[in-house]
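The complex is shown incomplete by one protein chain, all other protein chains being positioned as in the whole.
Lettered A, B and C in written order, each chain numbered from 1.
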Amino acid sequence: MTNLLYTDIEDALRESVRGAMERHLDPHSTTGIYDEPKPWEAKAWQSLTEELGVAGLLVPEDRGGVGAGPREAAVVLEEIGRAVAPVPYLTSSVIATQVLLELGESEHIAALAAGEATAALVLPWSARPGHWSPVQGTEPVKPVAGAMGADLLLIPVAEAGGVQLHLVKAAETTVESLVSFDMTRPLAAVTPASGEVLATGDDAHRAVEAGLQAGAALLASEQYGLARSCLETTVDYVKNRIQFARPIGSFQAIKHRLADLYLEVTQAGAAARYAAATLADDDADKAVAISVAQTYCSDVAVHAAEEAVQLHGGNGMTWEYPVHLYLKRAKSSQLALGTPEKHRQDLGPLVNITT
Amino acid sequence: MTNLLYTDIEDALRESVRGAMERHLDPHSTTGIYDEPKPWEAKAWQSLTEELGVAGLLVPEDRGGVGAGPREAAVVLEEIGRAVAPVPYLTSSVIATQVLLELGESEHIAALAAGEATAALVLPWSARPGHWSPVQGTEPVKPVAGAMGADLLLIPVAEAGGVQLHLVKAAETTVESLVSFDMTRPLAAVTPASGEVLATGDDAHRAVEAGLQAGAALLASEQYGLARSCLETTVDYVKNRIQFARPIGSFQAIKHRLADLYLEVTQAGAAARYAAATLADDDADKAVAISVAQTYCSDVAVHAAEEAVQLHGGNGMTWEYPVHLYLKRAKSSQLALGTPEKHRQDLGPLVNITT
Amino acid sequence: MSDPKTMLRQRVDELLATYDPATVSATEFLGARFDAGLAWVHFPEGHGGLGLPQEYNEDVANWLAEAGAPEPDRSRNGIGLGMVAPTIMAIGTKEQQEKYLRPLYTCEEIWCQLFSEPGAGSDLAAVATKAVLSGDTWTVDGQKVWTSGAHHAKRAILVARTDIEVPKHAGMTYFLVDMEDPGIEVRPLRQITGEAEFNEVFLNGVKIPDADRVGETGEGWKVATTTLNNERVAIGSGADREAGHIGVLAEKWRKYPAIRSEAAYHELMHWWIEAEVTRLTGERLRQQLEVGQPGPEGSAMKLAFATQAQAITGLAIELDPDHGLLYDDWTMHRPDSTDFLGRDVGFRYLRAKGNSLEGGSSEILRNVVAERVLGLPAEQRLDKGIPFKDVPR
Partner (left out) sequence: MSDPKTMLRQRVDELLATYDPATVSATEFLGARFDAGLAWVHFPEGHGGLGLPQEYNEDVANWLAEAGAPEPDRSRNGIGLGMVAPTIMAIGTKEQQEKYLRPLYTCEEIWCQLFSEPGAGSDLAAVATKAVLSGDTWTVDGQKVWTSGAHHAKRAILVARTDIEVPKHAGMTYFLVDMEDPGIEVRPLRQITGEAEFNEVFLNGVKIPDADRVGETGEGWKVATTTLNNERVAIGSGADREAGHIGVLAEKWRKYPAIRSEAAYHELMHWWIEAEVTRLTGERLRQQLEVGQPGPEGSAMKLAFATQAQAITGLAIELDPDHGLLYDDWTMHRPDSTDFLGRDVGFRYLRAKGNSLEGGSSEILRNVVAERVLGLPAEQRLDKGIPFKDVPR
């Protein structure tokens, strides 16, 4: 079976990204986004793109990237999840980048890899691999993730007999921001527009599909990072919070719940890693791995965040404590790129289980 | 809303039945049924029928019964569940009796009410109200509950355009006993046969339907009685079982699980009571009440028995301790008269929720 | 002598004849109702009652409702009406009863509750806010939290530590506080929903006359328990089918076929059934109360309500992802009252997270059920018999 462990290089990458997130983000300023919306935290994004160059992980060196791959991008996303970082890594550096990669595009992809531009795929954020429809008519598409602040929009438009993929400059259409449940990945309504046609028919379809697959596969790692962070934060909190003259983490009911959560988070890690690895290897089991990871990691992230709120007691309910940021991100991510129910629905036929 | 409390008369009835079960049953002899199968425990059944006369609770006085109703029968079934009593009360005194009641039959019903005879409805034990098929062909019907040892068999046979309900004396056909998961309610394969035709067409259909409805409504009370007994036995056990120099019932994880189980059992009691009450009142909400009670009480009984096994530790896994009798009865009863999944499926349209 | 019902009917008619609800103010009407002994008929005469059995309150309420008479605003003064009034009636002095009950009832004086502290959440008896007596005036210093309505309350009930040399349950005292005292500062406490439904309250040198102590010095725990017991009585009893979150979701399901699927159907029905059995349990509890046989189900039912509220709102978000990804409004507000069902699904989901914390966390309630209902052995207490000052915090 494919390797599920982290390489030394990946460990080093994790350390760099974690350091950058710690330097450039703090929970209070992240919470501030809810009152003063912005597409992303400029300093954190700059650090990821300019200092660390991780926007180009998926892109080969000869097209302006660093020639790594999904395993490495997954490590970055684990750290983004851990920090609930408001950065467009998943939408621009993974999904949009993968769409362009698939098309053999090289001009814009170099700009994305270098962090000189960001892009977004214009589909509702709930679209999933194998189940999405190209944009019809002139009504705004919503809710679209990563479109706020993006330079480039990739719009798959319905055409007689298929899809036409348009590259539209943000300035050439209207991107209206929406009040999002998770303001750290703000959503927008994007008015469809025509632009440079990148591909049509099967090519266009395949490229969008590849973008969504990469997004779903690697979102699992972001969810895992978030879940693990919730577990660690909560373990730490219950060790230190004293009630009834003892740390509440010494109460057996709480210990057992956290033991169960540890199991879930650990398994989520294996599932996310397997999804990233099969994507990297273009393994025949890729579609199975993605559905498994999306179903499992989505729910584990929500459960971990919900347990974090509950076990932080009243503090978990406040605006002051950062726990709420995790819950909002987790719940939104559960809906992103297909709900667990939909992925479970998709999985059966892949493993010869049908109704 | 209908009265969900117990009357003083019902409390007295409960006490009598409980006393009889305690006098005439002990867990060891009940376990013995697994090695030496028998249709029921003669002494316990005799006590219920001859001493207490509860076989006639559903039957009006002018037809040889005591003219009580489903509420009182439900109390008897709670106690039968509590004792995992191997008696054909549900199959004969409720289901078969209700079928005959519906038909206005008075000869055999008097014998059933007096405990002079027992009867069984010949359908697979998984048949449920609204979803059963009359017997086709000559293949044995199985698994049928209550047929072993019964004097009379009520066989709904498929006829051109409907159902014909036959009354067959046990001696006139073949009743072959089956190795049952729950040997305290043994199952059999019954070879179809012709006998006295009690009804045809809609009348026959309505009678069978009434029998299954009464069975499903009141099985919930048996399940509640069983669940409550498991809770009480387990609470008692964990108060007295010492490990790590303290009763295991002082460990918070166990306390919290039992608190959750208390909630379930309490709610099961309300659901079962409501089903019995709506049956008694022939309330318009009866079908809803039955599906709710069957879905909920089936699962609570299984959960209570499973928790009992686990919290009795190794002892719960032994043949010696009676806990296994409860698990086997609970799991079988979950399948009886429709699984929770099927009842949940039935319920939606009744409350205007459809897919 | 006439039976109580006839007598009450007469009094109600007289009240309505003298104070026409259509013309007098709510305050005036409620004051007159109080003076007529029709506020809470089971209270003694002179304190808004007539010393009759509690069950007659329902009749009075029904008759007055028919006549379109105003009721006291429970959403604004729930603490006053539900907790303070019974506590003062049971334990307060005659002076306290005379001074506080009437304006409380007319809602001229809104009350709030100063119990929880940052270090005393589940462990309510760990309050550290200090009250020191000098002459016949107490001086209070400390911090309270999770106080709803503090910004429009005239008065508060307060539990404070008056002796740190005795074990924690023995060193607390219960007071009535004037919220207009210059030593009180109220700050909004913003929540996960974006709203500030609650407040933090800072007490710096707040003065309380000893006459506003309720119960003896050192008996605050006992008095607070009386107050809190009044909070949990008859929880959710007698609700209609599909009341609450499940009804909102079922209605949406019926209205929007697009959100339906087979898998979601079974999950929806699962929670529908859970809500229904809890409703039936509440109905049975109501029937038991009616015949004077209250059961111990209340604490367990609160567990069920919290679980269901959280699961159902979570499911509601999943059923309509493109809508669930949005939120109605993050702007900071200070709402006058709590509406769990108000606003959009995202708000309902976040607000429901509080249901397993406020009014006794689900963990504490499971302890209560295990120990008081099932009789399981209590947790080892590490703070038992130790002076408060020596207890680890």
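Just so we're on the same page, a residue touches a chain if its C-beta (ideal position, glycine included) is under 8 Å from a C-beta of that chain, and two chains touch if they have at least 3 such contacts.
Small disclaimer: the values here were computed from a predicted structure and weren't measured.
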Shown chains that the omitted chain touches within the full complex: A, B, C
Query: Which of B:Thr173, B:Ser291 or B:Gln345 touches the chain that is not shown?
result: B:Gln345
Message: Among B:Asp8, B:Asp35 or B:Asp62, exactly one should touch the missing chain; which is it?
response: B:Asp35
Statement: Among listed residues A:Ser47, A:Ser180 or A:Thr295, the absent chain is touched only by A:Thr295
Field: Residue of B:Ala280, B:Val302 or B:Leu347 in touch with the missing chain, whole complex considered
entry: B:Val302
Contact footprint on subunit A, counting only the chain that is left out: 1, 3-5, 235, 238-239, 246-247, 249-250, 252, 254-256, 258-260, 262-263, 266-271, 273-274, 292, 295-296, 341, 344-345, 347-348, 351-355
- request: Identify the residues of subunit C touching the omitted chain, counting contacts across the whole complex.
  value: 262-263, 265-266, 380, 382
Message: I need the residue numbers on subunit B that touch the omitted chain, in ascending order.
response: 34-35, 124-126, 142-143, 178-183, 187, 242-246, 248, 251, 253-254, 302, 306, 309-310, 313-314, 316-320, 324, 327-328, 331-332, 334-336, 339-341, 344-345
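Basically, only the chains that are shown with their structure count from here on.
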- request: Mind checking the centre-to-centre distance between subunit A and subunit C? Centres are C-alpha means, answer in whole Å.
  value: 41
Query: How many angstrom between the C-alpha centroids of subunit C and subunit B?
result: 43
Message: At least two partner chains per residue is the criterion; list those residues in subunit B.
response: 252, 255-256
- prompt: What parts of subunit C, by residue number, touch at least two of the other chains?
  reply: 261, 363, 366, 379
